[in-house]
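The complex appears here minus one protein chain, its other protein chains still in place.
Let's turn to chain A:
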Amino acid sequence: MKKIVKIAAGAGFSSDRILPAQDLAERADIHYLVFECLAERTIALAQREKQSHPELGYNEWLEDRMLACLAPCHRRGITIITNMGAANPQAAGAKIAEVARRLGLRGLKIAVVTGDDVLDACKAVDYPLMERSATLSSLGATIVSANAYTGSEAVVAALRMGADVIVTGRIADPSLFLAPLIHEFDWDPEDWDLIGKGIHMGHLLECSAHATGGYFADPGFKDVPDPARIGFPIAEVEADGSFIVTKLPGSGGMVTPRTLKEQTLYEVHDPAHYPTADCVADFSQVQFEQIAADRVRVTGAQGHPRPECFKVSVGYVDSYIGEGQIGYCGPNALARAQLALEMVRQRLIDAGVEATEDRFELIGVNAVRRGVRIAPVFEPEEVLIRVACRTADMRMARRVGHEVEALWLNGPAGGGGARRSANEVLAIVSVLIPRELVRTVVDYLES
């Protein structure tokens, strides 16, 4: 048994940077490189893509990441774990095998984890929605996907079979990082305190640079060294669940109690009661000790029995959003921008565009505050107008940006840089389903 298991983050979201992962694959003394690439909606969008292109539906950066990391990981004995399979883990596994062969890597064992797709189970029972007092049937025929946040179990099974690369669909983010600990240290999956510590480690790493000075810099208050080259975090975990968070020497960023506090609390709601697929974690008593530069010792997380149900993200077609922007600059820019907003407002009424919700706002003045004017009003050097409307169909959504773009010839003086978009809104609601309805399956491919 290894005394210390070393795990690094290779990605913290679907479009995360690739060079820091490559740096880890080439230089870091690690056993596992974990790429977490699925946000709430990513898998629903991927499902949409798979519907029109059955060979796709996995992470768009999978090939680039594998080209950058597969050879050094293979050479140095680093196991890759990733949820880049999204809506199509089988196709992702085939793509990884193809990249491996292209790189001359033979005999690579690739595990493909499926079973998180629970669309059929969600069609069989009309589960209540977590977000509002309604049930799945209120979404009618608009549902396009349903994926359960499964736990570490299938990844542990694949590790026990000696997989070199494990690719999954939806798995709870920290569970991807927890699985190697259960495997290497032979942890009892119902030793809740140990699992809680593993989940804390996973939670700290699952957003990659969030732990190492990314999304942190506030010049003069929170300065980050060499911020352009922030390295991704590494955890060195002992069998008792205590661990050190660090990063590669020579990479940018930093690891301090402050960076780790921000990530510990990130998106957990009640820090003493954070439900995950593997346990209900308690981060309220965690402790951080800076033992050397960019090395922080972490202890104190606890755990309680896991929830009886898995959370399921259900993707459905909610509505359409049409949007347009155009900019004004120089003397009287604010007045011209406000005039432009009023003109578009009138023109959308005249065009019969029915919006169930709308925004008429000024980027640089009040857009982040959602159109609410903040006093005192200043005269900006430049300002962008933004019009966004929710509509019932694509045709009306397109008219919104169309009227903004038409300000080129029909608006106030000096408008520039018009752009528009119109999109189907694939939204997410959540339901809880009994764990026993979800059966994960592991298949193996070889390069």
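Keep this in mind: contacts are C-beta pairs under 8 Å (C-beta built on N, C-alpha and C of every residue); 3 or more make two chains touch, one makes a residue touch a chain; residues count from 1.
To be clear about the criterion, contacts and distances are computed from a predicted model.
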| item | value |
| --- | --- |
| Options "Phosphoribosylformylglycinamidine synthase subunit PurQ", "AtuA-like ferredoxin-fold domain-containing protein", "Acyl carrier protein" or "FAD-dependent pyridine nucleotide-disulfide oxidoreductase": UniProt name of the undisplayed chain | "AtuA-like ferredoxin-fold domain-containing protein" |
| Candidates A:R41, A:R76 or A:H402 - the one touching the absent chain | A:R41 |
| Identified contact with the non-displayed chain, of A:D186, A:D218, A:D350 or A:E436 | A:D218 |
| Selected residue (touches chain absent from view) among A:K109, A:R229, A:R345 or A:R359 | A:R359 |
| Residues in chain A touching the chain absent from view | 40-41, 44, 130-131, 215, 218, 221-222, 258, 261-272, 284-287, 300, 318-319, 321, 357-359, 361, 363, 367-370, 372, 386, 388-390, 425-430 |
